[in-house]
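Only one structure is covered here, and it is reproduced in the block below.
Missing here is one protein chain; the remaining ones are kept as they sit in the complex.
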Amino acid sequence: MAQWAWLVALFPLLAFALMEVAPGRLRLRRDTLGTVAVAASFVVSLAVLVDVWAGARAAASWQWAQVGPVQIPMGWQVDPLSAVMLVVVNLVSLMVHVFSLSYMEGDVRYGRYYAILSLFTFSMLGLLLVDNFLGLFIFWELVGLCSFVLIGHWYEEKANSNAAMKAFLTTRVGDVAMLIGILVLFAHLGTLKYGDIWSAAQSGQLSLDVITTASLLLFGGAIGKSAQFPLHVWLPDAMAGPTPVSALIHAATMVAAGVYLVARAFPLFSLSPTALYWVAVTGGFTAIFAATIAVVQDDIKKVLAYSTISQLGYMFLGLGAGSLVAGSFHLVTQAFFKSLLFLAAGSVIHAVHTQNLHEMGGLYPRMKWTAWTWMIGALSMAGIPPLAGFWSKDEVLLAAYRSPYPILFWLALVAAFLTAFYITRATWLAFFGTARDEQRARHAHESGWRMQLPLGVLALLAAGAGLLGASWFGHPFTHFIAGSVPAGTHLAEPEPAGLVQGLALLAAVAGIAVAGGIYGGGWVSRASLIRAGRPLYVLLKRKYFVDELYGWVFVKGTVALSWLTGAFDRYIVDGIVNAVGWLGVQLAYATGDFDQAVIDGAVNGVGQAVEGGGRLLRRAQTGYVSTYLVTLATAVVAVLILLVLRR
Amino acid sequence: MNTTLLAFFIVAFISLVAAWRVITDPSILHAGLWMGLSFVGVAGIFLLLEAEFLAGVQVLVYVGAITTIILFGIMLSDVGEVRVGPEPPGWVQAGAAWHRGLRHAFPLLVAAGFAGTMLGLYTQSGWGQLRERPLELAGLSVGGIGRELFSTFALPFEIASLVLLAALLGAIVLAMREEER
Amino acid sequence: MIPLGYILGFSALLFGLGLYGALTRRNAIRMVMSIELMLNAVNVNFLAFSRYLNPGDPRGSIWAIFVMTVAAAEVALGLAIILMLSRRQDDIDVDKVHSLQG
Partner (left out) sequence: MATSLLPLLPQLLLVLFALAVLLYDLGNEDRPGLGSLAMLGPLAALLGLGIVAGHPGEYWGRMLKVDSFSLFFQLLTYAGTFLVILLSRDYVERQPIHRGEFYTLILLAGVGMSVMASSAELLMIYVGLELMSLSSYALVGMIKRQDQSIEAALKYYLMGAVTSAILLFGISLLFGITGTTYLPDIASALALTKDIQGNLLLIAAVVFVLAGFGFKVSLVPLHMWTPDVYQGAPTPITAFLAVGSKAAAFAGFIRLLATGLPAAVSLWQPLLALVAVVTMTYGNMTALAQTNMKRMMGYSSIAQAGYILTGLVVFTPDSLAATLYYLLAYLFMNIGVFACLIWVANQQESEEIAAFRGLGQRAPFYAVSLAIFFLSLVGIPPTGGFMGKFYLFFAAVQSHYVWLAVVMVINSVISLAYYYGVVRQMWLEPCLPAAPGAAAGGTSRWSMPAARASTSTPPAAASSTPEKAQSWPEPTKPASLALGVAVVISLLLVLLLGLYPQPFFEWVGKAALLG
């Protein structure tokens, strides 16, 4: 079956082509066409995965063009990494297609939406299938283009089209580096094919400097596409697109392309400790950086957006720590639980018509299905065993722990705590507590099977997919994915450490607990402490026969105790909780401000500087032909004199 | 100083002064006439270079044709000398300053820089003091030029006729007065 | 005889004068005249080189003939453009024409 893998990309392409040329009647059924095509793709990709799991490989290549002595090949290949990703992309895409049937119903550009969705799916699958860097770059730009169109889907709103432009421009900055990286490899080796480059690099044809340079330049592209610091600014803005698009492109697939690139080029990266170090540092820093920001976001999609940035940081951390498995495994599980969270958020938004968490609340009784699936995703992301996120995050933490830079491990651990914290906060604010907007809450309801089914399927995977890599079954994923790099590649697959698992679990639970305490008003607050003390008080009263003296002592004692516990509660517990909360919030605001003021400012500032320069240069074009002539003659004579004097 | 050199200096001086007057004479009509004189001077230089045929062509084409066309052009366009108009508008203050600077300071510098550099280069190179070699009349004779023109250079000659055609066509179309319909 | 440098110097000065005129004058016709001076300087160059460095090769003379031909065509076309301009505005001040800018 593996040799038919190219069919996977073909179906969505055909669907797109059909949608564009289809006459009248068929044009109205573009949604069905797209969904069926992706479903077909999904079935094929599943078969391919089974085949590849059994050990099959397939590749085909032909010469696309020849430049002088240099050949530019074009071809495709399937190996474990791409086979897994094919299934993930197809599955998420299929779910999003189904979900959108209901979510986008009645949209002004419903048909076009499906057409671009098909084109995107094709491009993403193509990106996974190609066997060379030129093809990768072409599809890389194509997915960017589709993302651009879809972010700006509701372009009537100016902010949306600005967001689309920002996404396109910001990622292009990374692409500049990437293209140059590709060219550096091309110039040194005269080939663009992955396999040739890996073997050339491993056989020592490239100096370490070249490998490091090329790797870091390639990583530049990944930083842009996967929204890593400091090029992450576009992703939160990209939430302007329809929510299913956010689930597909800006959570599960396109943003993961950067991680895929590094995983794909792992044979190259693994040769350069410097490159790996920077990948790890970028990832680790982004992970905690974005997580702190997510803590204070009020927009449910923004929480998820920063969460995505943070999780992508984890993946890079894993890869940078030298573990291909950690990065790619987290890539897979994140795709499931994050698209699940986005779709669930979409379901909520569809029901209450707001994205502001503070206008939600109390939705649980009315949207049980959404709430439960959301919570599965949330717990999975927080890292509660045996859900998928636990296993993959564990791999990342383990890799960081065993890496030469254990500080990254502690950073990641704090980030894990924060992850649990903010997702619990969001869960509570959205689904529990009292409805802060009665009007909205009263009208909330589930939106039918077309939205519920994808939630269910993804919840199942968000819960269960982790078992693929679970230590209980002997890490089957580890052995499988190792087959996608050449034999000589150095893979640091660290042995499990109980300490790490324990700390990870602790961080997750602590995060959930603290958040529950602060936002849910649970056991941590004063009232619950008293309630917790009350049984003891009653028990004491029953056990020791009531004596007036004792009684008086107890009464006095109880009063004193209650005052003490109250004081403890008031001054110590509250203080700690508040301090932690305050610190977290301050940190989050600080990073948020930094993000907005400095990074955004820098990005916008460069744009303004360029444009301002343009306006200034315009002045020179006075419209007077004599000015032009004098400029021309001055330039010629000045160059002449300069060149002559230099001799 | 021999006579040829003396003649050269006189002719060159006349030609250059005439060229200077082309630029500076307040009357545009006089400027046109000065230009004719300058062209005659150049024809004189050609004569001194023993290129009699070219000197003849120079007089015919430049003095005869081009100067006449330009004088006709001056009459036809029926305009006097350009008077100094208002300064450029304020919206391009920076541009205007640039413009003023260019207008007043740069051109002289540029032209002088050009001529000075070229003179310096000629002096430095071996060309400065190079005297004539014996003349091989075959090359520069009318017959030689004619033969070359219609054998080796026949193709560019034909294309030059297309250049004239294009210019003529363009001139006619542009200069033709539109009848107001 | 005349040293080559003298002739080249004359042509450089003539070209420089023409350049100066083309850069400073605002009357379009005067600019055209200045450009013609520059072309004359070029012709002097061609003939001088032909005479001193490659006697016997008529290439220099032929270049001069072509330059003259093209110059005549250029002047004719240029005057037509200037004529067109003079019909739109009362004079032929090139500095009055600056609607295209920026």
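Couple of notes before you dig in:
Going by the order they are written in, the chains are A, B and C; count residues from 1 in each one.
Criterion: contacts are C-beta pairs under 8 Å (C-beta built on N, C-alpha and C of every residue); 3 or more make two chains touch, one makes a residue touch a chain.
What you see is a predicted model; the values in this text were computed from it and never measured.
The missing chain, though absent from the view, touches A, B, C when the full complex is examined.
Across A:32, A:161 or A:356, the single residue that touches the chain missing here is A:161.
Within the whole complex, the absent chain has one touching residue among C:2, C:17 or C:38, and that is C:38.
Panel shows chain A; residues 63-68, 70, 134, 137-138, 141-142, 145, 152, 155-156, 158, 161, 165, 168-169, 172-173, 176, 179-180, 183-184, 186-187, 607, 610-611, 613-615, 617-618, 621, 623, 625, 627-629, 631-633, 635-636, 639-640, 643-644, 647 of it touch the chain omitted from the view.
Residue positions on chain B in contact with the hidden chain: 117-118, 121-122, 124-125, 127, 151-156, 159-160, 162-163, 165-167, 169-174, 178, 181, in rising order. Residues 15, 18-19, 22, 28, 31-32, 35, 38-39, 41-42, 45-46, 48-49, 53-54, 57, 59-60, 62-63, 66-67, 70, 73-74, 77-78, 80-82, 84-85, 88, 94, 97-102 are the ones on chain C that touch the missing chain.
The rule is simple: only the chains that are shown with their structure count from here on.
A straight line joining the Cα centres of chain A and chain C is 67 Å long. Rounded to whole angstrom, the centroid-to-centroid distance between chain B and chain C, based on C-alpha atoms, equals 4 Å. Counting partner chains per residue, chain A shows two or more touched chains at residues 619, 621-622, 624, 626, 630, 633. Taken residue by residue, chain B touches two or more other chains at 88, 92, 95, 103, 106-107, 110-111, 114, whereas all remaining positions touch fewer. Interface residues of chain B facing chain A in the complex, by the touch rule stated above, are 88, 92, 94-96, 98-99, 102-103, 106-107, 109-111, 113-114, 117, 120-121. Residues 616, 619-622, 624, 626-627, 630-631, 633-634, 637-638, 640-641, 644 of chain A are the ones that touch chain B when the two sit in their complex.
Residues 2, 4-5, 8, 12, 15-16, 19-20, 22-23, 28, 31-32, 35, 38-39, 42, 45-46, 48-51, 53-54, 57-58, 61-62, 65-66, 69-70, 72-74, 76-83, 85, 88, 92, 95, 103, 106-108, 110-112, 114-115, 118-119, 122-123, 127-136, 138-140, 144-145, 148-149, 153, 156, 160, 163-164, 166-168, 170-172, 174-175, 177 of chain B are the ones that touch chain C when the two sit in their complex.
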